[in-house]
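Here the complex is missing a single protein chain, while all its other protein chains stay put.
For reference, chains read A, B and C in written order, and residue numbers begin at 1 within each chain.
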């Protein structure tokens, strides 16, 4: 296991950042997924959408250059790149539901071997609401769940989500600091593994059935 | 009867032009209704919408000032007034269906005492299509049919439309060169009459049942 | 020609207890803050608020919840305002959670005279509950119904005296959609300009949709 949470998150962000091709439209969720923008390989231009109404989102503004009218879906101040544009929420979710967004990357409370995920409510405890997550995972062409492999020692990747779902059978890929899984019609497939981990360690920390790909690779980060 | 068709059309246009209040949003159909814009009483500002995507439509451009990118729903070159704006067809029909347009005025092949009208097809003969008419008559707050009282001697205002309908039970008012009718839940009510006509003449040229309003007035034009 | 500009007092007179109000903005960005100030001052109660999120306890419409003026909120996200969750648990605030894309389409339906839309969002989740499900070409959809308000409060960046509105940057969000779906629409103008100063292609909310313009005095 990787004890350093910041290192773990960096590994996840760097691995996911390698997934995108030139000029693809990508929506990154709040929290861990936001880090991915800092790790896009050189030579690749990724176009970031944020569901509050911007395409071509750039980095945080330089001091003195802040514009309170340009924010991301987390409410943080951002910038627009020269090819950027703004639109209303109806257009934003038309883009999202209409399969115009190539990748959405988001965190989850639970994700399971059927490709279902839970991310918006812990009944009786915490109810942040679904925001745009339900539309994003239903609408984006590819759904990547980015997650620490365990939380307080408990697996996050399960046979079946116990919490109320965000959506059913929508996740294409799960990336943790230890492993990369593909969700296939036949179930979970372990396709990459951290160079410092082992299949046994992953089995011990995953509460889901998975096959080990014949082509198992080392995670490049 | 008024034999001069141009005079008849002017009477209709002038009468309908008196119907609008200040700053109301109005959509005028192609043909006769277009004439209404020339007869708006002084001191009244009517805001014209055209369903191809403009609010604040002004008159035809002056020679040398034509802009091929500014047209009305009939394809004619128009102008935009200083408070005008443009939008796409989805927005245009959201405004129309969403009851944001106060009046739509359009012609008809037939209109009947139930407030139904036919305007888009003569099966086997002529099929122009409905264009935006079906949405306009369903969506506008008030629907006025502007029509010559007869065509080739035959009444245009009927008990029941024989041609395929544009919409059922949507017309609020019918204005011809001879008369103004309101469509009420109880049927047609003759509320105004041309100073040179008579109730008998109107009965003779109308193929619908109507009551004569106790308040029958002379058409002001 | 157009007489749409209203005073702070005139706006305050529009607000009634038990009213259903849409308020634009996304985590406060694009929210008409001064109009919210006026509702706070007036202290109107039992409001139903329709909004993307409940913002923060000290920002945007979140302040109305903190001040316990809201009986019900229809929204997609409440995680940034601790008061919303607390009052929900206490049973003093009813919270209807709606997916963001569904929320905006429901408002658009009301504004556009549509009877509803079919969306794949929410199928197989709690969001399904009580809703009609339709299958079109083998895919399941939820039928989502229109959502209207008595009043919409809009945050406009540039507003001309006819009521044409431009929204800068990401302040646009729900504002132009809500401006179509309420009986009375009040725009708070960050910058009020003369008619003719806005490029007609740039108008995002056409003037006939705007009932009143409120232009806060510059401090």
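The rule we apply is simple: a residue touches a chain if its C-beta (ideal position, glycine included) is under 8 Å from a C-beta of that chain, and two chains touch if they have at least 3 such contacts.
What you see is a predicted model, and the numbers here were worked out from it, not measured in a lab.
Considering the complete complex, the chain that is not shown touches A, B, C.
The residue from A:86, A:181 or A:210 that touches the chain not shown here is A:86. From the set C:30, C:62, C:120 or C:206, the residue in touch with the chain omitted from the display is C:120, counting the whole complex. When the missing chain is restored to the complex, the residue among C:88, C:126 or C:145 that touches it is C:145. Where chain A meets the missing chain, the touching residues are 23, 25, 45, 47, 49, 55-56, 80, 82-87, 93-100, 138-139.
Not every partner is drawn; the one left out touches chain C at residues 105, 109, 113-120, 134, 136, 139, 141, 143, 145, 166-169, 172, 199-202. For chain B, the residues touching the chain absent from view are 50-54, 67-75, 80, 86-90, 92-93, 96-97, 116, 120-121, 126-135, 138-139, 164-169.
Assume only the chains that are shown with their structure count from here on.
Mean C-alpha position of chain A lies 29 Å from that of chain C. Inter-chain spacing, taken between the CA centroids of chain B and chain C, is 35 Å.
Put simply, the C-alpha centre of chain A and that of chain B have 55 angstrom between them. Residue positions of chain C with contacts to 2 or more other chains are 108. Multi-chain contact residues of chain B (touching two or more other chains) are absent.
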